[in-house]
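Quick notes on the structure that follows.
Removed: one protein chain of the complex. Kept in place: all other protein chains.
Up next is chain A:
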Amino acid sequence: MKVFGSIRRRLFFQLAGVAAILTLVFILVVRGVAERAAEGTQDDILTASATAIADSLHSEGGAITLDLPYSALSMLGTLNQDRVFYRVSVAGETLTGYGDLPLPDLVPNLGARVVATLDYRGEPVRLVSVSRRIGPAANATTAVITVAQTRQGLAAISQQITWTATGVGIVFLLLATALSLWAANSALAPISRLTGAVTRRGPSDMRPVRAETPEELVPLVEALNNLMARLRASLSRTEDFITEAAHRVRTPLATVRSQAEITHRKLNKPHHKQAIREMIRAIDQSSRSAGQMLDHAMVTFRSDALARDTLDLRALLAETCDRLEPTAELKDIKVLRDLPDDPVTLLGDGILLQAAMMNILDNAIKYSPDESDITITLQQGDQIRLSISDQGRGFGNADLGEITKRYQRGDNVGHVVGSGLGLTIAEEVARVHGGRLDITHNQEGGACVSLLF
């Protein structure tokens, strides 16, 4: 599996990114609106001032004159401490005010205003101009009144609002980021729940996933369920095949063996008898090998999905002993059981454990001389120790570490039939149960094979 990116990260960054963009838009919009509002206020005051000046224009003895109202300029000082300029021009001639203050490009219509922003005396100023008809109706002239104010107050307001908006924006962004994190986690919660549901299942639980699934994950879960159905079918086919194969191989071999024994009894010539014995041995070996190979295949297969049933190791061991006791009796071997009074429980796969015990015990019986003892001990201390000790020939000089390798046998097996898989199976079963196989030589001869869990 290749890990490529993270949905949570992507979701988080995308949500936070959107929040950041919205924050920026918010700040710009607030600033724009506030600036527009502040500018509008300034324009209105300038207009009021210009209108007040226009209203106090009058003609006196034919000459146009102006009594500048105090409020016309003082009102401009109410909002801020900006510089104020004004100019009253009649028919193009400056009547009063700042003669170098630029006039509007076009004379404003009566009742209307013309606004402009330009640089005057080293600072940007806002100008508002209004016009007024003045003088006797016959030869009335147009007066243009322009009032201007610098924009420092405006800039200060704009800056203050920008700071406030930025502050609010940052708080919003932090909040949105935290919420994004929460949203990303919350959106992915069903996936975690589903993962948990799938992970918690037992190894052989191949039922379809039935957990509550969000719409978007339905196809994935369906695909998973399909896959599991196919796997389930495949597993059961494999299981069937193993059982079938064991049956198919062993049964004909048993028939051939019994036929060979009958034939052996009927034959008289020693070399014929010898040939048949050889044949029987070969059949035994084949039968055993087939059995053990199947056992081994089964161990491999079952250990992939190890069952974890609560087992009583004592009962399991007793059962194994019961099953192999007849074989031992054929050689007059006594199987001595040294079992504890209480059950010894272990979580594991009963079939595998029994296979392991069978193989070890079978080996012990096989390699023990007639009329010897095999001691089976089960102890529960810090760990469970299951030992099978015989008085046989041991493993000779073979490396005890190598003995459990596949098809590896001791160097003193002689003519005894074997496949070299028995201990391999036992070792693997011990390993998949989290234990190990321990092989030692007894001091008075014979070997001791222990399963430690």
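What we mean here is this: a residue touches a chain if its C-beta (ideal position, glycine included) is under 8 Å from a C-beta of that chain, and two chains touch if they have at least 3 such contacts; residues count from 1.
Note that contacts and distances are computed from a predicted model.
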Complex member absent from the view - protein name from UniProt, among "Peroxiredoxin", "Amino acid ABC transporter permease", "Bacterial extracellular solute-binding protein" or "Glycine radical enzyme, YjjI family protein": "Bacterial extracellular solute-binding protein"
Chain not shown: contacting residue from A:L15, A:A50, A:L95 or A:L437: A:L95
Option touching the unshown chain, where A:Q14, A:Q81 or A:T345 are the choices: A:Q81
Option touching the unshown chain, where A:L66, A:A184 or A:A260 are the choices: A:L66
Hidden partner chain, touching residue among A:R10, A:R121, A:R230 or A:H247: A:R121
For chain A, the residues touching the chain missing from this view: 65-74, 76-77, 81, 83-85, 95-98, 121-123
